[in-house]
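Every protein chain of the complex appears in place save one, which is left out.
Let's look at chain A:
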Amino acid sequence: MTATLDTKVSLAGALNRALADALSEDERVLVFGEDVGTLGGVFRVTDGLTDRFGEARVFDTPLAEAGIVGTAIGMAMNGLRPVVEMQFDAFAYPAFEQITSHLAKLRNRTKGHVELPVVIRVPYGGGIGGVEHHCDSSEVYYTHTAGLRVVTPATPADAYTLLREAIDCPDPVVFLEPKRRYWEKGTIDPTLRSPGLDRSVVRLEGSDVTLISYGGALGTTLEAAEAAADEGYQAEVVDLRSLAPFDLDTVAASVRRTGRAVVVHEASRFCGYGAEIAAQLSETCFHYLEAPVLRVGGFDIPYPAPNLERHHLPDVDRILDAIDRLQWDDSAPLADGEA
């Protein structure tokens, strides 16, 4: 491994580096999917890997998502560690049966005899001007399925370490890549391991309100936290990283300090990930809460066309509005529709 510390790379580059390092350190690792070979993937996450590791380890498959995941399951049963790519969020749906009925359940069905260390990489979310079916936030389809781990990095550093840890993990991992952050640069340290594949981290400390976010929305949330500071609110920002399992300890500890919470995600609010967080916080932190947990998310609509997506995606203003609505002043009348 040619570990260089403090290298500035894009999130996509960090993923590429993680795959390369995993391929060179563990011969059981295979990388395959649609266009991941010669082309290097439509987002270039697998760029150069076939050249470096050969067709047998990094290869293009026929076009068939169920086929990709189904064969990955068979390979994992036979001792390999497949890392497969779904080209886009909504194009992973043909593989849904293989993921939910087999990948997620085989350990359980066989009382632990069959272990499936498979990683499914899924570029997800919007914000890149993609036409329909290219922008879904599909996380809760997976988080609702017991047996899967679901993680999503928001920074290049996390992209590297989380992917390495996902590949090493004995459980199947759905690895959601926020595609609108693919080109953002940051430093990575390949020698570093995170606090754990299932741990959330506090990205910014603050004492007034906890903003909880992940993936593509994290950057927006951090911007909002900065803007909130100008308005006099010191926001703490938690980056979930792991959506399943949910790191309640880290989130609850923060909310108990601040007494207020806003969850921010791109996905629709109804039955969205924020609903689960709000429920868990009200179950475990009720007496610490000074206001209801609010959610900022996409509308309950199919992901809109590129020229309208800015109206759907949570932005800094919407997050600030939510912070404003956190009942800072008990004597103030309730805003419309909030009773």
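Here is the rule we go by: a residue touches a chain if its C-beta (ideal position, glycine included) is under 8 Å from a C-beta of that chain, and two chains touch if they have at least 3 such contacts; residues count from 1.
In this text, contacts and distances are computed from a predicted model.
Comparing "OB-fold domain-containing protein", "2-hydroxyacyl-CoA dehydratase family protein", "ABC transporter permease" or "Pyruvate dehydrogenase E1 component alpha subunit" against the UniProt entry of the hidden chain yields the protein name "Pyruvate dehydrogenase E1 component alpha subunit". Residue A:T71 is the one among A:T71, A:Q234 or A:Q327 that touches the chain missing from this view. Considering the full assembly, A:Q98 is the residue among A:Q98, A:T220 or A:S254 that touches the omitted chain. Although one chain is not drawn, the whole complex shows that of A:F53, A:F246 or A:Y273 it is A:F246 that touches it. On the side of chain A, touch with the chain left out of the figure occurs at residues 30, 56, 61-62, 64, 66-67, 69-80, 82, 94, 97-98, 101-102, 105-115, 146-147, 149, 169-171, 198, 245-246, 248-249.
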